[in-house]
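Have a look at this one.
As you look at this complex, bear in mind that one protein chain is not there, while each of the others sits in place.
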Amino acid sequence: MAQTYDDGYIYYPGLTAFPATLGHEFAGEIVEVGSKAINKRTSKPYEKGEPVTVEEMVWCGECKPCCDGYPNHCERLQEIGFSIDGAYAEYIAVPAKLCWSLQKLKGKYDNIYKIGSLVEPTSVAYNAVIERGGGIRPGENVVILGAGPIGLAAAKILKTAGAAACIMSEPDENRAALARKMGADYIINPQKENFVDMVKEYTDNEGAALYLEATGLPHIVTDDIQNAIWECKAVNSTVVIVARAEQRMPVCGEFFQVRRARIVGAQA
Amino acid sequence: MAQTYDDGYIYYPGLTAFPATLGHEFAGEIVEVGSKAINKRTSKPYEKGEPVTVEEMVWCGECKPCCDGYPNHCERLQEIGFSIDGAYAEYIAVPAKLCWSLQKLKGKYDNIYKIGSLVEPTSVAYNAVIERGGGIRPGENVVILGAGPIGLAAAKILKTAGAAACIMSEPDENRAALARKMGADYIINPQKENFVDMVKEYTDNEGAALYLEATGLPHIVTDDIQNAIWECKAVNSTVVIVARAEQRMPVCGEFFQVRRARIVGAQA
Amino acid sequence: MAQTYDDGYIYYPGLTAFPATLGHEFAGEIVEVGSKAINKRTSKPYEKGEPVTVEEMVWCGECKPCCDGYPNHCERLQEIGFSIDGAYAEYIAVPAKLCWSLQKLKGKYDNIYKIGSLVEPTSVAYNAVIERGGGIRPGENVVILGAGPIGLAAAKILKTAGAAACIMSEPDENRAALARKMGADYIINPQKENFVDMVKEYTDNEGAALYLEATGLPHIVTDDIQNAIWECKAVNSTVVIVARAEQRMPVCGEFFQVRRARIVGAQA
Partner (left out) sequence: MAQTYDDGYIYYPGLTAFPATLGHEFAGEIVEVGSKAINKRTSKPYEKGEPVTVEEMVWCGECKPCCDGYPNHCERLQEIGFSIDGAYAEYIAVPAKLCWSLQKLKGKYDNIYKIGSLVEPTSVAYNAVIERGGGIRPGENVVILGAGPIGLAAAKILKTAGAAACIMSEPDENRAALARKMGADYIINPQKENFVDMVKEYTDNEGAALYLEATGLPHIVTDDIQNAIWECKAVNSTVVIVARAEQRMPVCGEFFQVRRARIVGAQA
């Protein structure tokens, strides 16, 4: 075991240890099991050989946000690979409660650890568009700004959730090509095309139920988003802010009043 | 009948006519009834003498927002007292579907028409904090910025809904005194006190579940609101924008991400 | 025009007339337009030749449920083909507000009128599983009991919404085959197999987020549903009752308490 992670709080009896395959987004096979490490899949102790992926956030389970059901807003949050040692090691020990079994993926994918290591960014996107954004009803349109890992995962999730038109705004051609692979129906190049005009065209003036800001450039894209909301017919649009950024968003409240729209922040 | 309101669409058979008492926020007694004017209270035709208040928004009932259940986002909206003739007249004729009986208030108030004429601004506040803002759970704290008619009505509504600490931010002393009468537990004078410090003190650092922007000065108060959210402990705060304003709100997305907060626009 | 439908309330200026193709679930092309008939697609007057489908429920738009946004709970509801004349006629005149354009389907389907006539049963299923049932999050499991028109449409909708395992319970082999075509991943024959055991097997003991009762046999299937909820691990399951039936459901409250579950009724 190359490194041990022991935050000294409450986890000791629940330690599990397994070889890491990738960065802070990681997955692996369990090679050693603490005496009280319970597998959420089986409700029984973990067994060696179980493939798992691991939450990157180490939540305490004892502060008010944790007790209220918001562990990702833990007051004493540690992050594996950021505030504490990460998974670039032969072995890593983590609390069992952070582990989620990949057993069900066996036989469906060639490399479940590769898939498992994608759970973390996919979960960020899932939390953004499904939990925080409230999801969509099948047949509604969505617009995603930025085809980075989160935006791409969001495209896949929202197409799976039944998005009619999934529109991606992305100037980079390689990323745009990836977006198409992940299910985007239309690509807007915001450096060459008028964003609002294209949203109107692709949605038959209806607009989108959900706009995901995944560019990190809120000072640039906020006007595009709110003008699209304003000029299209849909009410009840949700704007989800998932990318981190220092810049402010110049929000025009009236657009959100008249179009019954809202803005939500999505933590990882 | 001093004036007739006939928008020519679909209302003719449902006309009702009654004397007006106040402005576009009005109430009155029915003196004449169209043959198909149905009273929502009784599910039967209106009878003369029924006291009613009237929605200020004349929604068509046929466009997409109306058919989807959002008549206040009607595409062909007319507003009594604004885009069409108002109630400063001896009599006014309006579609029955806009009328709501005040019969149940009889015997409870001296002047039910005065009460009835307050239904309109109260409904704007109710829609803002209950429908759009999602209401509060009894025991949660609220902060209202601006003790105008909407802010004052919101204070009353939120205290009725069980707000623990109802904090009003208002520099004008007369309005502040009214706010206390309407149920505000604490008054912040933002010109003399530090808004964020006072919110922290009055809520024991917990913060508020709901912040209502009712000043019309978003460029000034947005930072106060989002700094209070950031520095207090509560997650899931909702900021409701009900006042109309041309100025932008300089929104810091990160505060809304980390505190799981959201912004909603509330139409009248 | 073989027949005219005029309920005498408010619709006269909005009349549209077009040839019917099928039963109370119908669609057609507009051949005559009332002077105030507005097309929700364009927000402009209807034009001849527009293909539309029509709501079967004629809601008044003036009673309390209608004004509260629940037209399908209208107190003065009429139903085309039931309480008033239906579409087995060369032409039928209906209020414009009940019409929904099929224009966007042109070029996508060979016979958009056939598709359009399926909108009514599909809408019943959509209302049941998406509006009343609250939909699912992509990746959740669903169980549908009964592969009639509503159950089949629900299977398609829920797969489109990202259902992981879509399980259909249906004894009839022909219907079961149709269910597979509509997206069902697994079929349970409740006359030959143990329903609860099969749900556990197909969901890896997780159970389903949504159970749809579409058999009309609540006295027979209620125990199957609630035992599956009880024996599986999922909390927060929703049982949607869409089929009409006179028989009672013998509900065991404790199962719904311990599993945090709920039952909702879905009107057409």
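Before moving on, here are some points about what is shown:
A, B and C label the chains in the order they appear, each numbered from 1.
Here, contacts are C-beta pairs under 8 Å (C-beta built on N, C-alpha and C of every residue); 3 or more make two chains touch, one makes a residue touch a chain.
Just so it is clear, the structure is predicted and the values come from calculations on it, not from any experiment.
Considering A:C63, A:L217 or A:V258, the position touching the chain not shown turns out to be A:C63 (whole complex). Looking at C:D68, C:E90, C:E173 or C:D197, the residue that reaches the missing chain in the full complex is C:D68. Taking the complete complex into account, residues 8-11, 13-14, 36, 38, 40, 43, 60-64, 66-67, 69-71, 75-76, 96-97 of chain A touch the chain not shown. Although one chain is hidden here, its contacts on chain C can still be listed: residues 64-65, 68, 70, 73, 75, 132, 213, 218, 233, 235-236, 241-246, 248-267. Residues of chain B in contact with the chain left out of this view: 41, 43, 104, 130, 135, 137-139, 157, 160-162, 204, 233.
Just so it is clear, only the chains that are shown with their structure count from here on.
Although chain A and chain C carry the same sequence, what matters here is overlap: shared residue numbers make up over half of all numbers found at their interface. Our note on geometry: chain A versus chain B, Cα centroid distance of 36 Å, whole angstroms.
Taking each chain's centre as the mean of its C-alpha atoms, chain A lies 32 Å from chain C. Contacts with at least two other chains are made by residues 43 of chain C.
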